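This is the structure I want to talk about, given as structure tokens.
Shown here: the complex without one of its protein chains, the others still in place.
Right, subunit A next:
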Amino acid sequence: MDDLEFRRTIYADPHSRDERLKQAIAQDPAKAQAWQEARQLDDKLKQAAKVPVPDGLAQRLLLRQSMQAHRKQQQQRNWFLGLAASTVLVVGLTFTLWQPGQVDLAENALAHVYHEHKALVVDENLSLEQVNAKLASFGGEFVDDIGKIYYANFCDFQRIKSLHMVVGSPQGKITVFIVPSSESMKFSEYFSDQEYQGKALNMQQASLILVGSKQQILTPLEEKLKAKLRFSA
């Protein structure tokens, strides 16, 4: 290692572990001296570079971060509250705006059949009086026996209180809805989906809706109910 390379090495990195540097130092006392001085200078540089760190810098760094995180959380919370508020608003508006909208009888009838599937399973074996008691709230009554009544309960056709029944027939159980007439009803005489078919009959004061499976013939029961259902004026 020549002089220039030696000097370059000890000034570029006084703590170099280069083997050739070690040899040069071992062989030449002058180089050992120079190396020693270079390391002393480096110690001084380290001392000088260690400028005092401002008091409390670490705490200020942590504080600033936690403020920032807090602000962010707050913003997120506000954002969430905003979302919640506007959701409530939208839901509310939807309800009020939909209210005067049309009630699709067919769609509702099918939805109720699916939703209250238990109605097709239970057997409450209701008497005609019990059913008439319910019908009375619409001003209606069955004037004569309509056969076996498995189920009868009020249900909600988009805010219109209606009667949901399951009635026995030679065709098997058939679901019957009696929905008081309202101005905003969308009425379709025949309707169906993959599983069920339905038939609706407008009786002025109320609609009579029958829903059964695709194999069932609904007309006989419809005729029978129509004949026995009376509404007081």
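Going forward, contacts are C-beta pairs under 8 Å (C-beta built on N, C-alpha and C of every residue); 3 or more make two chains touch, one makes a residue touch a chain; residues count from 1.
The rule we apply is simple: contacts and distances are computed from a predicted model.
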item: Chain excluded from display, named as in UniProt, from "OB-fold domain-containing protein", "Cytochrome C oxidase subunit IV", "RNA polymerase sigma factor" or "Multisubunit sodium/proton antiporter, MrpG subunit"; value: "RNA polymerase sigma factor"
item: Sole contact to the chain not displayed, among A:L61, A:L81, A:V143 or A:A227; value: A:L61
item: Residue numbers in subunit A that touch the chain omitted from display; value: 7-8, 11-14, 38, 41-42, 44-54, 57-58, 60-62, 64-66, 68-69
